[in-house]
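Missing here is one protein chain; the remaining ones are kept as they sit in the complex.
We call the chains A and B, going by the order they appear; numbering starts again at 1 in every chain.
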Amino acid sequence: MSSLFVNIFNGIVIGTIYALSALGISLILGAMNVMNFAHGEFYIFGAYFSYFFSRSLGFSPLIAILLSLGLIFWIGFLVEKTLIHSTYGNLMDSLIITFILSIVLQNIALIIFGPYPKKPPSWIIGSINVLDLFYYSSQRLITFIVAVLLLILFFIVMNKTWFGKIVRAISADREVASLMGINCDKVNSFSFGFGVALAGVAGAIISPIFGVTPMGGVGIGLTSVVVVVLGGMGSFKGCVIGGLLLGIIENIGVAYISSGYRNIFGFIILILILLFRPSGLFGTTIK
Amino acid sequence: MLKKRFFSIFISLVITMLLISSISIMAQEETIKIGVVGPRTGPAAATGVAFEEGIELALDYINTTKGGILGKKVEVIFEDTGGVPEKAASAIEKLITRDKVSIVVGESHSSCALAEIEIANRYEVPFIIAEAWVDEVTSKGYKWIFRAGPCNSGVVDNIIQWIVAEDFKKIMIVAENTDWGLGIKKLSEEGLQKEGIPYNSIITAVESQEYYTELNKIIDYAPDLILAYIYGFGVHDFIAQANEVGLSPANALILEGAGPPSLWPEFWENVGEAGELECFVSAMHSKVELTEVAKRFREDYAKKFNREPTDYKSRSIYNVLLIAADAIERAGSADGEEIVKALEETELEVASGVVKFGLEPGTVKYHQWQPPMLIIQWQNREQVVVFPKEAATGELKRGK
Partner (left out) sequence: MKKSNKNLLLVIFLGIVVCLPFLLDDYWLHVAILTLFYVIMASSWNLLAGYTGQVSFAHAAFAAIGAYISGILSVQMSISPLITLLFGSVIAAIFGLGLGLLCLKMGGIYLSLTTLGFSEIVHIIIKNEYEITRGTMGLEVPNLLGFYSKTAYFYIMLLVTFIIIFFLAKLIKSDHGLKFKSVLNDELAASSIGIDTVKVRVIAFTISSAIAGFAGGLYGHYLLLITPEMSSLSQMFMILAMTIIGGMGTLSGPIAGAVFLQVLSEYIRIFGKFHLLLFGVISLLVIKFAPGGIVGLYRKITQSKTDPLKIETQSKYDY
């Protein structure tokens, strides 16, 4: 029985990370109509930068994460200006370009950081006895709390600030938004930077647990896509629920079906969702 | 119109291809060429780096210290396999047909090795494998294929002997779903069955970084030894997470079945205190020098790279290059038949012992030399050899 609890609990923790990363894809998709296939690579670069700042330069974890967040945002901003900008309105083009970009970034990471795993220092060591049922790593609990705080922050930004309102206006109707005097180009670069920064920060906070390797972004990138489709494209609420759901399903699946098939559950869900409810749990179909 | 363009493009491409290929045929030098295959890209690119280091040291020794072989310098051509069998097949084919190497050495992936031996055997070029452990490499009985490195059944024999000697009662096998993981898992199960030791096994996904569910299954089973057949960073996560969920060495020790990951520079960064009392299989130990060559290797390595060797695969490739050079020298020519004959008569001291290839056809021992494998335990961040007894530098600690 305790193993069922630990599996669900663990699924929730991993699920928040999925949600955080998937929100970035969802934001970019909604605001810009761009499918970012290289999302997982921004995730690993977020982790690498935080590793670099904390391990190599000796900054405290918080500063390291903030610095890498800024750096990822800036890189995302540049990538949007140089590569993505010309693909507006053409989902296929953006899909192809970001697919190629992901291969390029993976190989850059391999050349700069090498093939060995890199792990920033843990913020806290030891583990906690949860309700006398099971032991759970303190680092994971803290990561979970930080991830939840970041999720809350995201929703505040999207609902209460000027930026969030504009992004939502553009997502709802690009033409009307630009008619109303919104400079879509500027918002686009900004949203892309913001979206990939979400992946970056997810990578940065999770890396003390899992470490980071050049190819580590592929899995999380694909998982994020699955979460976005599961939750419904364009729905932020859907991302959070989809992320949690996928986290739990994966953990239960591994525990009771087969651990060798850990990565298959997400894709089966993806196909089932696309088949029976293409709009996902909370979304609308994007044409 | 369309067709004309299409064909002229094709023609120009074909012509360039022809031109360039003929140019490269012309460049030739008087050296003895040895081919090396191994992963320089892909998930196991770390092995490529270790190989590069080993090659540099071996060439320094053969060409500078010994002044070459048969009056010629040795040249090494290192082809990337990417860890992918198809690419590996292309790589060795290129070494043999294009570079015309006299002998090929290397490889660390079983799947790549199985693809490569077919080609080396077809072209009748000798091939010494360094670090691909799958039994079939030698049990197929190919005349041209040798292995101067561990094979799965040899490693498992070693582990089972240790299990019996230390009187472990209940074993959990955790294997990644790769050729190596599944192969060594099966051999371990057979070995344990023979000894009548109860066991259970779990297969994990190779890309996985998350082992909580598996670990909770292990807690439920309550073994006193976990055989972790997980290669790469995954095993770091496994060890760190085992500690987090409350699996301490007092309940169950962990034996990491591959070796290098426990010696990588990042090991302690990644596992923290959870690495204490972890055991691993290794052909190399920081203090134990089995031969003079091992000492020379360590000194040369420290001089050249300003640090201690960590990935023992740099030494494995060093060994096979020495074996190859020795065989060519004794063969007196670069002729394949002669080299094979010389290899079969090899009796050479390398860094991990005295090489002598087995000659019983039809078994895994054919053309196989198994270096002694040590079982090492981390005790206060020091490597302590705990098995075999004759090489032991300390007692196994169980934790409290």
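Here, contacts are C-beta pairs under 8 Å (C-beta built on N, C-alpha and C of every residue); 3 or more make two chains touch, one makes a residue touch a chain.
Being a predicted model, the structure only gives us computed values, none of them experimental.
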Query = Who touches the missing chain here, A:78, A:131 or A:274?
reply = A:274
Note = Given A:4, A:91, A:125 or A:182, the residue that touches the chain left out of view is A:91
Ask   = Which one touches the absent chain: A:35, A:150, A:187 or A:220?
value = A:35
Ask   = For the full complex, which residue in B:46, B:69, B:89 or B:184 touches the chain that was left out?
value = B:89
Message = Can you tell me which of A:4, A:222 or A:249 touches the chain that was removed from the display?
response = A:222
Query = When the complex is taken as a whole, what residues of chain A touch the one chain not shown?
reply = 35, 82-83, 86, 91-93, 95-97, 99-101, 103-104, 106-108, 110-111, 218, 222, 225-226, 229, 258, 260-261, 263-264, 267-268, 270-271, 274-275, 278, 286-287
Key: Footprint left on chain B by the chain that the document does not show   = 1-11, 13-18, 20-21, 25, 40-41, 45, 79-80, 82, 84-86, 89-90, 93-94, 97-98, 110-111, 114-115, 118, 122, 134, 177-179, 182-183, 206
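In this text, only the chains that are shown with their structure count from here on.
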Query = At what distance in angstrom does the C-alpha mean of chain B lie from that of chain A?
reply = 36
Inquiry  = Considering only the defined contacts, which chain B positions touch chain A in the complex?
reply    = 41, 43-46, 49, 177, 202-205, 207-210, 212-214, 216-217, 219-220, 232-233, 236-237, 241, 243-246, 264-266, 269-270, 272-273
Query = What residues on chain A touch chain B, complex-wise?
reply = 2-3, 6-7, 10, 14, 55, 110, 114-119, 121-122, 125, 127, 134-137, 139-140, 210-211, 213, 215-216, 219, 251, 254-255, 258-263
